[in-house]
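Just one protein chain is left out here, and the rest sit where they should.
Each chain gets a letter, A, B and C, in the order it is written, and its residues are counted from 1.
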Amino acid sequence: MVEALNIALKQEMAKDSSVIVLGEDVGKDGGVFRVTDGLWEKFGGERVIDTPLAESAIIGASIGLALGGMKPVCEAQFDGFSLPMLDQLISHASRIRWRSRGRFAAHLVLRFPYGGGIRALEHHSDSPEAYYAHTPGLKVVIPSSPYDAKGLLVSAIRDPDPVVFMEPKRVYRAIREDVPETEYTVPIGKANVVQEGSDITLVSWGAMVRECKEALALTPYSVELIDLRTISPMDTKTVIESVKKTGRAVVVQEAPRNCSVSAEVAATIQKEAFLSLKAPVKRVTGFDTVIPFARMEGFYIADEKRIAKEIEKVMKF
Amino acid sequence: MVEALNIALKQEMAKDSSVIVLGEDVGKDGGVFRVTDGLWEKFGGERVIDTPLAESAIIGASIGLALGGMKPVCEAQFDGFSLPMLDQLISHASRIRWRSRGRFAAHLVLRFPYGGGIRALEHHSDSPEAYYAHTPGLKVVIPSSPYDAKGLLVSAIRDPDPVVFMEPKRVYRAIREDVPETEYTVPIGKANVVQEGSDITLVSWGAMVRECKEALALTPYSVELIDLRTISPMDTKTVIESVKKTGRAVVVQEAPRNCSVSAEVAATIQKEAFLSLKAPVKRVTGFDTVIPFARMEGFYIADEKRIAKEIEKVMKF
Amino acid sequence: MRKTLGKFSVDYLQILDEHGVVTGVMPKITNERIREMYEQMVRARVFDETALKLQREGRIGTYASIRGQEASNIGTAFAMDKEDWLFPSFREDGTMIARGFPMSALLQYWGWDERGMAVPQDVNIFTIAVPVSTQIAHAVGYAWAMKLQKKKVASVVYFGDGATSKGDFHEGLNFAGTFALPVVFICQNNQWSISMPRSKQSASETLAQKAIAYGFEGIQVDGNDIFAVYTAVRDAVKKAKEGRGPTLIECFTYRMSDHTTSDDAKKYRDAAEVVEWEKKDPITRLRFYMKQKKMWTETYERELLERVRKEVDEAVRTYESTPPADIEDIFRYTYAEMPPALREQLEYLKRSVDETKNMGGTNG
Partner (left out) sequence: MRKTLGKFSVDYLQILDEHGVVTGVMPKITNERIREMYEQMVRARVFDETALKLQREGRIGTYASIRGQEASNIGTAFAMDKEDWLFPSFREDGTMIARGFPMSALLQYWGWDERGMAVPQDVNIFTIAVPVSTQIAHAVGYAWAMKLQKKKVASVVYFGDGATSKGDFHEGLNFAGTFALPVVFICQNNQWSISMPRSKQSASETLAQKAIAYGFEGIQVDGNDIFAVYTAVRDAVKKAKEGRGPTLIECFTYRMSDHTTSDDAKKYRDAAEVVEWEKKDPITRLRFYMKQKKMWTETYERELLERVRKEVDEAVRTYESTPPADIEDIFRYTYAEMPPALREQLEYLKRSVDETKNMGGTNG
């Protein structure tokens, strides 16, 4: 996935000279995960910019850069370090179009690696998508595969609205697949039916899609697996139609549960597919605690077995 | 409610010398809504502290103050200005007990006025409770009446965990009721059944409880009205038991809908009271936009009529 | 071994003292231009007085008065070139008006109607920033874009004394210094941040010296002296466009009114202090000067006031005759294109307004 993202950036930068990349260590170093590797050499220090260590200013300046006609793709180094950006994101990036009645807009992308599973330090394993998804005016996009990563990042860079692009670092290198060299986009706002099925709908996004796929092998049921791809604004239609067909749903996420994206999915399903539901929508989520360090992390992040088990329970409800 | 909060602060400060108040303009000025009025005169500048204009440092220093044995009650001047505090709240206040395996704790309260309906400027009318509720380790408390405000604030000040105490500014002065002079507490973590009923459960919190109460007069049904009081960790038991009895539920909030507290309530109800549900849980919420200025705000915040109408629709489902 | 690594200093500039006496080097501006400056200051004051009156009458909402800060407001406007961009906080109505922002739109903004912030296309002003200090990064980013595009355009950003305490101030100025960006930072030090006096905001003797932390120049100017403000900002704008980096300008001025119309300064501020500053009024001062130079007569003043009042009254009429927005306006600008979920919410709201219309109550 790292490579796919890298190619997307390279292609968009080559195509559109207003696209610039900025963040901590994105230049010579190529980013701590090497997503921006080679960009500095190719496009120079004016378009691939190492900034001082100040996340709030990175996003704040990106807003100004966007006003000035650039298309900044800025990076937070890790999930936990996107939090100092929340004020500028919520107070400004998400609202500038609204506040100026369409006169100004924050055409920018904030990308960052998120989630656990890489045996990282504290504040390096969080899944904060709900904070962003709760914020009107932001788009929140999370790819689950290299193919999607490339196509969605291109769409994000071209999107006139501020896009929070979260990269599941656990599958940065774990999932390998051939990605077309040629330019393509994957549309923002559309969920992906990964596998069709008739017994139960399984909804997920990001790295957990991998665990969901693995769970398919552990369950005898015909599962329809939906990868949300865009967390907000959500493609509820695809989800609802699926559940209307299957009558059952499990939502899988890595993030803590309380007021999370899975809550929105469950609340929406029960509202819109009520009469089709044969069992309550089940949420398989992280717990409402800090995600533990690597030694205990495996208990926190649901694995394919836990997912398969929950599918079974919902089927047997 | 302003007076009730003021008395709570005075009583707790008189009782426990480690309780201090800090924030912007909380001293001589008594706070922009006068919640801390008279405290500076009574307890002096060492315990009622005007700080420089820096929200992140207010909460960050409060963490340090708590470590040093104080019980800081700090203030953000408005909802929108609690956002610069998110990083310190999420990265530290909420996690310090967890990270230090119980050695350290952030015994502090962050209080701020929130919500619309006072014809305020931009960033002065937001309802950001979901950001806080999604954060494990924080407690989120919202009173709806002067009586509760006093009792809950006292509980919050005594609570060893970090409490985000959000004050519905719309009813700061709008709701008047006699509040006992004597000391009392209202427990954190317990919802309040405002009115019992048998047809439908109406769940809300904060200022919207007033609109819900008003809606009761507009509807012929027997409504059980629940005021959550504590948003997180939520008293789901009271809600679930009620819905098991009534079979129907409407959740009312002022905040935008996506990934909000109402989503959590709806998701929980459908899961835990599935077999009792006669209709989908309905959410009556703010929209996924910025809350508009006063001229249009009345369309954004649900009024008693909209609530009554939705109750009717759920009853007729 | 103990040695001195670096030495720094911070200067103060005044050109016109409070008696209207020239104490420094006058900028090279024509009398015509001085008269325009005076006129804009008067316009700002009349607008301000009108806004305060409208607020008292419930015709607009909470308003932040600029009284006493007209020189800081207007000096900057004149020091900027047409192509430069202004990033205001919420106490620069004067600057905005002088730079072409319609007064009626400003009233609309303060009058509970977000449509007032639809900045006209030919006006290089960014939306008013209410969250203190947050606009600084925007100005920095804009300047950065200009630098990258090799355009000779400067960003000029306003903020208060209280704003210097926020992290956004620090991060923004550090970015500007590091990348040598064409930004002019204007701190209107009006001595108060709501109830906090300047002395309690920071232990630094001046706010201008904070620039030392970022490796560029800071200067304090008499913020009630429009010539000093003009000179400092003009120099800074020139320097910015010549690629010589940012400047921090502390305009030492005074907030004559309450913080906003929701505030009551009597609660925390000594009335005597206000009386002292009254003597330093920026408009009176320029009038003294113009009188000496025979550029001011009672007739001129009368005609000017009359003209400006008419304009302002006209703006009030325009504001008050603006038809209300439609419901869709709440949803319209959240995204470039309205996503299905939002469209549904809009349709729901329309339905709901309809359904509840005849139930009596507060809405619709």
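List of remarks:
As a convention for this text, a contact is a pair of C-beta atoms (placed from the backbone, for glycine too) under 8 Å apart; a residue touches a chain by one contact, two chains touch by 3 or more.
Note that the structure is a prediction, hence the values are computed from the model and not measured.
Summary of contacts with the chain left out: across A:R103, A:R173 or A:R306, the touching residue is A:R306. Although one chain is not displayed, subunit C still touches it through residues 1-15, 17, 23-24, 165-171, 174, 177-178, 180, 200-206, 208-210, 212-216, 220, 245. Touch with the hidden chain on the side of subunit B covers residues 20, 46-47, 51-52, 54, 56-57, 59-70, 72, 87-88, 91-92, 96-105, 136-137, 139, 159-161, 189, 233-234, 236-237.
Looking at subunit A, the residues touching the absent chain are 24-25, 27-30, 32, 50, 52-57, 80-81, 83-84, 119-124, 218, 257-258, 287-290, 292-296, 298-300, 303-306, 308-309.
The criterion applied here is as follows: only the chains that are shown with their structure count from here on.
Chain contacts here are complete: no pair of chains fails to touch.
Ranked by distance of CA centroids from subunit C, the top chain is A.
Inter-chain centre distance (subunit B to subunit C, centres taken as mean C-alpha positions): 35 Å. A separation of 30 Å divides the Cα centre of subunit A from that of subunit B.
Separation between the centroids of subunit A and subunit C, computed from CA atoms only, is 39 Å. Touching two or more other chains at once are residues 114, 131, 167, 334, 341-342 of subunit C.
Shared interface positions of subunit B, i.e. residues touching 2 or more other chains, are given as 80, 83-84, 122-123, 258, 287-290.
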